[in-house]
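These notes concern the structure reproduced below.
Note that one protein chain of the assembly has been removed; the remaining protein chains are unaltered in position.
For chain A:
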Amino acid sequence: MGVEFVGKRGALFWLALKTGFFTILTLGIYRFWMKTRLRRWYWSAIRPGGHPMEYVGDPFEKLLGFFIAVVILTFYIGIVNLLLMFVSFSVFNSSWVGYLASIAGVIPIWFYARYRARRYVLGRTRWRGVRFALEPGAWGYAGRAMLYWFLTIISLGVLWPRMTFLLEKYRTDRTYFGSAKLLQGGRWQMLYRAAIPFVLALVATSGVAAWLLLIDPVWPDTLSDVDRAIRSVYLLLFQDGEMLSMNWPERLFLIPLCMSALVYGAIHYRWATKRIMANHKSADGVRFASKIKPPRVTMIYVLGISLSYSVLVFGLALLILLVIGALGFDAVLGDDIAVMADMPQWLSFVLLGALYLGVFLLWGVLHNTFVTFPLMRHMALTTTLPTASGLARISQRTRDEFAEAEGFAEALDLGAAI
């Protein structure tokens, strides 16, 4: 059984633009509707066996969940932050301890919220009328996530694949489609294969770094003196010609090359692990196969993100120019930009605020159109169900009623992904 993808990019662009615009008009309240509608659209575009997925999340439910999360978190975060700051200043005479502790305190809630959000999304997803579900277990997930992160850090990343695998297994083994339970098979060691490009990039980067700095230094006489090294880079950039002697400087082009290789390695790891693990997921009588291509995913990221970021940067530049105009630094820039300086102050603030929100709106819309859309399409089209005979034995499951929906994720800023 194959998976089709039927959505058109243009339709999504208008939906994202329209709902994003409403979100701005309502000062953010409409974002719950925006997310629901975008998800409904994406889900309906994905059609395993020719039948659309359906997202039945309710924006009111999301709004309610957000309120619940605010009520609970407000006390935790407000009071805890205040106490941390107090201790930080009283005992350590500095704010940094307080900031760090306050961030550290949110980490378990962050994992908790991610699991709860996934549970909500799965609980409100149907295919052929049958519900998906994720069993409760958010604190167990948060505890394991913190433990695996700790092990990953102290093993200098060697145990990273173990973390990737075990966290995905924790989630998959609690996932249901109707009465059918999903199982994550395989072993964590199989993910090392996905890390090969990243490891190669890391080795190459270390090699290049050693070559440029130690074995045959680009700046032979500046090795011991960091200040002079920085100054020589400065001279290179701003006063060409007066540069002190450099040994074979063309080699510096290896640096961006190495950086790109590292980024590719990271993207490759993330998506290749998804593919490997998808190929080892199964339910009784149902198997999955994925042919996700990490190079393709990388192209989507590079093109989509550079497109949406260039719009963001362009918009912000425009915004900064207008701010300068509005705040009356017109003497510096000449009179032509200073139109806004003559308006009443509140009006220029309103205009600037609208422009600020507009820039972010456009960025979000482009990100949906040129990153999320092609990623979804690629994932859908590369997934198949080679065995699906088990579907006949599946029956409906009861609804997962849980009040706070993705409220915690929403309140903690995790809701950016679809």
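Following the convention adopted for this analysis, a residue touches a chain if its C-beta (ideal position, glycine included) is under 8 Å from a C-beta of that chain, and two chains touch if they have at least 3 such contacts; residues count from 1.
The working rule: contacts and distances are computed from a predicted model.
Enquirer: Refer to UniProt and select, among "M48 family metallopeptidase", "Mono/diheme cytochrome c family protein", "NADH dehydrogenase subunit M" or "Amino acid/amide ABC transporter membrane protein 1 (HAAT family)", the name of the complex member that is left out.
Expert: The record names the chain that does not appear here as "M48 family metallopeptidase".
Enquirer: Could you tell me which of A:73, A:138 or A:297 touches the chain that is not displayed?
Expert: The single option touching the absent chain is A:73.
Enquirer: Considering the whole complex rather than only what is displayed, give the residues of chain A touching the chain that is not shown.
Expert: Touch set of chain A with respect to the missing chain: 6-8, 11-12, 15, 23-24, 27-28, 31, 37-38, 40-42, 44-45, 51-52, 54, 60, 63-64, 66-71, 73-75, 77-86, 89-91, 93-95, 98, 102, 127-130, 177-178, 356-357, 360-361, 391-392, 394-396, 410-416.
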